[in-house]
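Of the protein chains in this complex, all but one are displayed in their positions.
And then subunit A:
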Amino acid sequence: MKYRVRVWRQAGPTAPGRLVEYEIDDVTADMSFLEMLDVLNERLQLAGEDPVAFDHDCREGICGACGVMIDGVAHGPGKATTTCQLHMRQFDPADPIVVEPWRAAPFPVVRDLVVDRSALDRVIESGGYISTRAGAAPDAHALPVPKLDADTAFEAAACIGCGACVAACPNGSSMLFTAAKATHLGVLPQGQPERYTRARNMVEAQDDLGFGGCTLTGECTAVCPKGIPLTAIARLNRDVLSDAMRSA
């Protein structure tokens, strides 16, 4: 089958970019979206042109490296799906597919579809960890965790840090990412000592990095490949508010 794609091409961080249309033959419906881009890049290289730069790693939906805006939807039309797990059968060959990088001030474009998402690492550094005594591993059942807490923590821990929430948010907010980390650590006993300072510091960090504020539009959770729920954001807000009142 023949597909048409309109891909954002930008030679470098400060270079001007534009959408360039390509026609790609020999794409099968069973190819993944990234395989379609691979086919395009082989053609471009054979023609002596620069291939389209895009981030990818595991190609099995668990690493968080891939992720582009496809027809204006982060990770494309698949529900709870990363770009690498999306298949060409989801697209109508009659319509050109618009492919753009994540757009947010804290995510500067490096080249073509690749953005620098290290701002999310800065948010993690500000509180997305627990401080614990190193040494012999504790007994498996030394620290009981209620089943519901374990489930809530696990659901939040599924976040792969792909940045789709930021890309989809009309405010360019990283709240769903930050809330996933604060929930993952904040409901477990190991995360309790730093729970409130973690919430405060991570929100402060994302504010300082230039992310927008959350207005609970729900765009983030609609595109999240791991289905992190909006209730995580309410939980983060509660911890930030508790922190402010505790140290008042």
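Please note the rule applied: contacts are C-beta pairs under 8 Å (C-beta built on N, C-alpha and C of every residue); 3 or more make two chains touch, one makes a residue touch a chain; residues count from 1.
We take it that contacts and distances are computed from a predicted model.
Enquirer: Which of "Succinate dehydrogenase / fumarate reductase cytochrome b subunit", "Sarcosine oxidase subunit delta", "Alpha-D-ribose 1-methylphosphonate 5-phosphate C-P lyase" or "NADH-quinone oxidoreductase subunit D" is the UniProt protein name of the chain not shown?
Expert: Of "Succinate dehydrogenase / fumarate reductase cytochrome b subunit", "Sarcosine oxidase subunit delta", "Alpha-D-ribose 1-methylphosphonate 5-phosphate C-P lyase" or "NADH-quinone oxidoreductase subunit D", the absent chain's UniProt record names it "Succinate dehydrogenase / fumarate reductase cytochrome b subunit".
Enquirer: Just one of A:Val5, A:Val52 or A:Met69 touches the chain that is missing; which is it?
Expert: The one listed residue touching the chain not shown is A:Met69.
Enquirer: Who touches the missing chain here, A:Ala29, A:Cys58 or A:Ala234?
Expert: With A:Ala29, A:Cys58 or A:Ala234 as choices, the missing chain is touched by A:Ala234.
Enquirer: Touching the hidden chain in the full complex, which residues of subunit A are there? Just list them.
Expert: 6, 8, 19, 69, 71-73, 98, 100, 103-106, 126-127, 131-133, 168, 170-173, 193-194, 197, 200-201, 203-204, 206-207, 210-219, 221-223, 230-231, 233-242, 244-245, 247-248
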